[in-house]
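Some notes on the structure that comes next.
Note that this complex is displayed minus one protein chain, with the remaining chains in position.
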Amino acid sequence: MENLIALLIAAPLLGAAVLLVGGRRLDAVGHWIGTLLSAASFVIGLVLFAGLLGRDAGSRTLIQHLFSWIPVAGFQADVTFRLDQLSMTFVLLITGVGSLIHLYSVGYMEHDERRRRFFGYLNLFLAAMLLLVLADNYLLLYVGWEGVGLASYLLIGFWQHKPSAATAAKKAFLVNRVGDMGLSIAIMLMFTTFGSFAFGPVFSHVGDTSQGKLTAIALMLLLAACGKSAQVPLQSWLGDAMEGPTPVSALIHAATMVTAGVYLIVRSGAVFNAAPDAQLAVTVVGAVTLLFGAIVGCAKDDIKKALAGSTMSQIGYMVLAAGLGPIGYVFAIMHLVTHGFFKAGLFLGAGSVMHGMNDEVDMRRYGGLRKYMPVTFITFGLGYLAIIGFPGLSGFFSKDKIIEAAFAKGGTEGWILGGAALLGAAITAFYMTRVMLMTFFGEERWRNQPTRSPEAPSAEPAAEHRGEHAEPHPHESPKVMTIPMIVLAVGSVFGGAFFSIGDRFLHWLEPVTGHSEGNSPVSAWTVTGATMVCLVVGVAIAWAQYGRKPVPAVAPRGSLLTRAARRDLLQDDFNHVVLVRGGEHLTRSLVYVDHTLVDGVVNGTAAGFGGLSGRLRRVQNGFARSYAVSMFGGAALLVAATLLMRAV
Amino acid sequence: MSFPLLTVTAALPALGAVATAAVPAARRTAAKWLALVVSLATLALAITVLVRFDPGGARYQLTESHAWIADFGVRYELGVDGIGVALVALTALLIPFIILAGWHDADPLETGSRRWRPTQGFFALILAVEAMVVLSFEATDVFLFYIFFEAMLIPMYFLIGGFGDRAHEHGEETASTQRSYAAVKFLLYNLVGGLIMLAAVIGLYVVAGNFSLQEIAHARATGSLHMATSTERWLFLGFFFAFAVKAPLWPLHTWLPNAMQESTAPVAVLITAVVDKVGTFAMLRFCLGLFPEASKWATPVILVLALISILYGALLAVGQRDIKRLVAYASISHFGFIIMGIFAMTSQGQSGATLYMVNHGLSTAALLLVVGFLISRRGSRLIADYGGVQKVAPVLAGTFLIGGLATLSLPGLAPFVSEFLVLVGTFTRYPAIGIVATLGIVLAALYVLVLYQRTMTGPVKPQVSAMPDLRVRELVVVAPLIALLIFLGVYPKPVTDIVNPAVKQTMSDVHKKDPKPEVEAAK
Amino acid sequence: MNPVNYLYLAALLFTIGATGVLIRRNAIVVFMCIELMLNACNLAFVTFSRMHGNLDGQIIAFFTMVVAAAEVVVGLAIIVSLFRTRHSASVDDASLMKL
């Protein structure tokens, strides 16, 4: 049964290979091949899941050793897969949501002549993501880690002829590379400390080394996680990543890839548990990010960017939870899964809206769409309720648990983190309600729009293809798109309840992550109550701002915070000034140095000899008598020198 | 005395060069085919060497030894260890692609005289270089090595100075002057290095009395040959200088950008992927093998220089406007990695460095040859002259991207394995240097992706709108390289198995042991 | 009289000749100065032979004269041909080739 694990990865990998090498002759069927193979991978995942359930909780870890990858003296990297409850969860999430989004893309990318390649990239992503979660050592994980980075690079920049897209893709890859630096340093540290970087040996020997080492390793892992999961300070790429086609945003930048950081932390729980300082850092990063993302989410008028902000903030929750240690691991993963459902659903919904609105992304040009695209409205709405944590829906369970856990951390930290989490909940309720209202309620602001204003450029060039710039005709999306939305909506409604009732999920993951009940200063019910209050407050404020009053079609100037938030709280500006400008100056000056100094020395020497030669040449003035003089002088010197030699 | 396989492997291309040069002026195509066939035959021989080589066996295998210049204590001694085998194979592998890629690079525009035969010359010179490079990988006699180390400059010099990119922004006149400047710079740089090495070679003779690598090593091991510390250091410096120029190591690198910029892409590949490898190879075999103590003495400085090369090369690559110059600086950065791996004095570092030589050969070849195809289409080397190529020539763009990703050593492609090994190997002994070096990863991503974005993406520039996609010949060149890059990225074991024993030997040469991990976890 | 003085004389003559070569322009005169140097050598030879009490030096002197004569032949030939082409025997005029 272990041998099936490789197939999980093989299927989408094959798909990618076939689609990318296959060439034009596959254009007609390419998308179906892609979808089929990802579905196949999902089926294999189910089979393995069944197999795992068949075993007792203690022995639900399958290891498949494929071959020895890099055998060098004292350095062993093998291609070995580990399938345990944690990775199983991810496998199902990835392949499941992945397949749905493949299906959705069939419809969404219908009019793109490079659809085949798109599906090739999607499959490539699946393969890499599965490798990431199935790897049994950090180096192999690193391969998957960069693999998803590559896939995301290709997909964000899928519409390469748009400079904005190309830039966004490059930015994403670069920021991630910074994170990857952290991962590779962590691996090197592990190697020098444990002589290995395979999960088993590392975790089992955590006890044998100094805490300082472990903290260093943990912090490096955190850096990696920040890069991949768009956590502060490496979050800046996620917003721009929305340049990619919406399915990509749904799959990669909401449901799966961006959560890899959480996976990394949870997977390395053993290390983090032994490094409390690092854990604190993790929680801080999580808390800051969840507020940061939420605030950004409030200010964006671009529906996808708003959702991106929310993604950032939700992952903040997960990271926060993961930072809490055994108290939080399970809930981090649980929220990750439920978030996978509803956020993917929301993005697909957004995509469907854009599909119907000539790829308009500015929510200020939406409004009253509920009667034009009912299915989208309902699924989106359910997703909305789920994310704000409406009682009974999946978000409610997972987020509530995290907030509890935050308090359970105890001490002032506990209060601060819990408070941040609560505040985040309130803001979440606010901006999601805002999105909801601006999109589906209010008057139809998209009517009698002469032409789209230049400063809100189309996110998706398909519009140009269809050449409709005039008034859009909102319409429901085709089945192939709505079905996945419905499925995901179902997931986001019942997922949480299904997991939480009888702590199913807890018991499922506990063997891997371990679990401990913190001693919360406040009772669970109080927390829930507080959460509800925050929720209501958030919704109320949003309603007051966007439900009662009509939404202006052109964004008002807004408060300082709003304006800052619109610019991602000036993070990009900081990067631009410090890194980009500084870097440009550095390189330019280095080029100058290389040319004048390093090369100059060489050319200077040559020139120097030339000049010397030219000067010495003049001695040869053509007069025989001066030649005789030099001979005479030479003879004199010769004699003198010889006598001198004898004298000394 | 068995069949002299190594000699034949080198002699074949040499004879091929003569034959190619002798082809009559009118028969250009014949010359091309002849050269191609010869290079393929050489490849076959190299593969036989690879097969006949037994990783578990003696250090130097397939050895040949004949008296040559007794007065100088010089013998004609050939032999290959794992490292040599790998590099011989790499050389023999790349040459056919180089020839194929340069198929039309030397077609005369208008011929001045009927006896002027540039095409024949071009391919003959390439084969001559191959012969000399192969011999320098095989020589186990310092003097013999030196001879070919120096002699290969001449054909390279003519290749750089004699054959440049077709269309040039400032017309043929300035082009030829710039070319000859680059060629002279290349030659003088390396000649100076070589002559300083000559002084050291003579010094070695004065000290040791012969040039046989094995004999000297053995004599030193048994203590029958004692070198004063200062002597050893001076000799080491003499050797290292030459290799550092060839490699090239900062600050002796400035010849490379000019040379690569002015020469045609295949020749540029010949420089970085093949000829420069002799430098790093020689560091591993001669510097460490002959002067272990001095090598250890110099390690800190060399590591710092290597580190500078890594970052400096990468940063300058970011700042370039000329595609080939960019690749040149990228190579400088990579050579920094190789040298760092060699002098980290750990098995990971040295295996990584050796692997790196091979992988860098493949990745640079892939990238540069595609760049060459690109330039031959648009007739400009300036990044700014391109844009949106991806739309009109997707296959070209795709291969270009893969080459680029290999250059930034993306996991899953061959260079990643070697680069990571080098980093780990360095880190275990010199953590600080290892960490700073990882910055190179980010910078590599920067210059590759910027290059890709500027040339391939964005709106299609009018000048490139009519650009044809890769032709069959060009695909035949690129596809195998990419396949190899992927294969060696996923399954480098075949190479590591060959390399590891040799590295073990080198480590014992310098009496170094890998630092033990803090806790013995793996075992 | 102490024969060493003859050596001093020889040295003096030699120096005079050398100086003449350095300062005179006319090729013939320069050549004469060289002859003077040769004769200085002859004087030295003879003196030494006198001091050592063997005849080698005196014989060498004869050889020197012969060689000098040969030199005259060749030298004059060259100088005269130069003079005929340039109508001047100044060694300084003959400076086409320089640098």
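All chains are identified by letter, namely A, B and C, in their written order; residue positions are counted from 1 within each chain.
Basically, contacts are C-beta pairs under 8 Å (C-beta built on N, C-alpha and C of every residue); 3 or more make two chains touch, one makes a residue touch a chain.
Convention: contacts and distances are computed from a predicted model.
Of the candidates "4Fe-4S dicluster domain-containing protein", "NADH-quinone oxidoreductase subunit N", "Sugar ABC transporter permease" or "Sarcosine oxidase subunit delta", the chain left out of this view carries the UniProt protein name "NADH-quinone oxidoreductase subunit N". Interchain touches from the omitted chain, evaluated on the whole complex, reach A, B, C. Contact with the chain not shown here comes from a single listed residue; of B:16, B:79, B:162 or B:336, that residue is B:162.
From the options B:28, B:179 or B:285, the residue with contact to the unseen chain in the full assembly is B:179.
Residue positions on subunit B in contact with the hidden chain: 67-72, 112-113, 115-117, 146-148, 150-151, 153-154, 157-158, 161-162, 172-173, 176-177, 179-180, 183-184, 187-188, 191-192, 195-196, 198-199, 202-203, 205-206, in rising order.
Touch with the hidden chain on the side of subunit C covers residues 2-4, 7, 10, 14, 17-18, 21, 27, 30-31, 34, 37-38, 40-41, 44-45, 47-57, 60, 63-64, 67, 70-71, 74-75, 77-79, 81-82, 84-86, 91, 94-98.
Within the complete assembly, residues 606, 609-610, 612-614, 616-617, 619-620, 622, 624, 626-628, 630-631, 633-635, 637-639, 641-643, 645-646 of subunit A touch the chain that is not shown.
By definition in this document, only the chains that are shown with their structure count from here on.
Chain centroids computed from C-alpha atoms place B closest to the centre of all protein C-alpha atoms shown. As a whole-number value, the distance joining the C-alpha centres of subunit B and subunit C reads 65 Å. Rounded to a whole number, the gap between the C-alpha centres of subunit A and subunit B is 37 angstrom. Between subunit A and subunit C the centroid-to-centroid distance comes to 97 Å (mean Cα coordinates, whole Å). Not a single residue in subunit B touches at least two other chains.
On subunit B, the positions that touch subunit A within their shared complex are 185, 188-189, 250-251, 253-254, 312, 315-316, 318-320, 347-348, 351-352, 388, 390-391, 398, 405, 410-412, 416-417, 420-421, 423-424, 427-428, 431, 434-435, 438-439, 441-442, 445-446, 449-450, 453, 456-460, 490-493, 496-497, 500, 503-504, 514-523. By the touch criterion given at the top, residues 617-618, 620-625, 628-629, 632 of subunit A touch subunit C in their complex.
Partner subunit A is touched in their complex by these residues of subunit C: 18, 21-23, 25, 30, 91-92, 94-99.
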